[in-house]
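Note that this complex is displayed minus one protein chain, with the remaining chains in position.
Letters A and B mark the chains in the order given here, with residues in each chain numbered from 1 onward.
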Amino acid sequence: MTHLRRLLAEWAPALAILVVGLVGWEIAVNVLGIQKFLLPKPSEIVSAFWDERSVLWPAGWYTFTEAFWGFVVGASLGIAAALVLARFRPLGSALMPYFIAASAIPIIAFAPIANAWFGIEKNSKIFIAALLCFFPVLVNTLRGLTSVKPQQVELMRSYAAGNPAVFRRVRIPTSLPYLFTSLKVASVLAMIGAIVGEYFGGSQEQLGIQIKNSAALFQFETAWAAILVACILGIGFYIVVSLAEVVTMRRYPSAGRSRR
Amino acid sequence: MTGAAAVSIRNVSKTFGKGGTKALQNIELDFQPGEFVSLIGPSGCGKSTLLRVIGDLIDPSEGEAIIGGKTAHQARLDRDYGMVFQEATLMDWRTVERNVSLPLEMMGWDRSTRRERVRELLELVELTGFEDHHPWQLSGGMQQRVAIARALTFNPSLILMDEPFGALDEMTRDRLNLELLRIWEATGATVVFVTHSIAEAVFLSSRVVVMSARPGRVQKLVEVDLAYPRTNDTREEARFFELATEVRELLRESHDAREEA
Partner (left out) sequence: MAVNVLKRVGIGTAVLVGLCAFYVGYRQLYLATGWTRPFVVDAYSMPPLQSIVSRLWQPAATEQPVLVQVLLEKAAFTAKEAAAGFAIGAVFGIAIGVVFHFSNVLRRGFLPYAVGSQTVPILAIAPMVVIWLGGRGLPVWIPVAVISAFLTFFPVAINTLRGLDSADPRKLELMRSYAASEFGTLWRVKFPCALPYLFSAFKVAATASVVGAIIGELPSSIQDGIGGAILNFAQYYSLDPSALWATNIVAATLGILFYCIVAIVERLVVHRAPENVA
């Protein structure tokens, strides 16, 4: 029972802010006379959400699958590349600065070209999302795999452990916190990538297009309701990754210490 | 030079958390001004805790520490003491000079006065010429000397040291022991020194407080009647060996008592 009590105490301030925020928003729009297209009332957004749910929710889910597959592809390739580069250290340390620089490139600028390559259906958005996820995951996982204390490697060597064993028992557990940080970042980036990709060309079944079209038709409550759907899905994705982190880290409790 | 402070510890007890571990029990101690006292005892006997009670970094559950007639709290606010930890706790981003001048910066001393004082202190610990080095460029022993210089900036009447030489090799340790005695004589402050090393405690102090296992009590005070100034030869005197043996046997008693409990 105390576990639940502690959980509630932890979240109480956030819940309070939520309630105050929503009520304040509702009142402020009325009192300040804020125009509809800037910021409708929460009640209007919710009712639009409910009315249009048969369109918005499938669109949201479609966009989410684009983000999700992009995440899966990008993150897997990133992890694989990190493992390879950690194995061949000289190559890894030589290329690291360039991967870091590559993650500084605004990849979304590439979205129209991706559309030209893969058409306006799912694949171009998956490509963009994957590209966005690849670099942060690669850079952070590689950093984690190589941030091992020299003494730990020496200890393994004293057990005549070969490289695969060192990887399994030392490098991979050490890299987990870094990996999960980058996965959380990537989950948010994937959704952004998918929606921006849709902006440059997409079909009705995609959430980004729904937002664009409703705004163009002056149906701002619907546009905001679509934004709400994007937020819910984005937060949901982040929470799922966080839960995966909690579950995995339970197996490696000490790996959670000392990291930047 | 401010006078050395007497330290009185009146019936100090400390329990951590509600119904948690009892670290200290009814400690009563009096240190004379200018004394060099060591606290030694088995692990977990609360010697570091006692040191922090003196420094007003931990509040005792019962009792109090009086330093030079003031409460420990007032002594801390008046910056009457300097503290040295086992890890040198130097700020990596500051040079040696700026590390030593840290307390003076906080007191608002102006730059030239600070620099003068730092120069004096670095001379005292024999680190002249290293002002612009960074901590990671120095050996462990040198880092500790910087920490000692920093602790002396206010001419404190009391110096608290928590196993400052614990992480160093034996030769460096012996050398720093000699240096510490020299510095102590130069400043005349009272020193309370926590250590694990019997040889170090006997070599440095005029009295050794042997503490018992948790909950920490004063098991016995051993008077060290070796003459000052002490040298490396002191370590080879018969009396040194006797005193060290006495301390060792006291520790063994309390250790065995704990094992049986």
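A few points about this structure:
Note that in this section a contact is a pair of C-beta atoms (placed from the backbone, for glycine too) under 8 Å apart; a residue touches a chain by one contact, two chains touch by 3 or more.
A quick note: this is a predicted structure, and the numbers were derived from the prediction, not measured.
Annotation for subunit B: contacts to the undisplayed chain at residues 55, 57, 76-79, 81-83, 85, 87, 89, 91-93, 102-103, 105-106, 134-136. Remark: the residues of subunit A touching the chain excluded from display are 10-14, 16-18, 21, 37-39, 94-95, 97-98, 100-101, 103-106, 108-110, 112-113, 115-118, 146-150, 152-153, 188, 191-192, 195-196, 199-200, 208, 211-212, 215, 223, 226-227, 230-231, 233-235, 238, 260.
The criterion applied here is as follows: only the chains that are shown with their structure count from here on.
Taking each chain's centre as the mean of its C-alpha atoms, subunit A lies 52 Å from subunit B.
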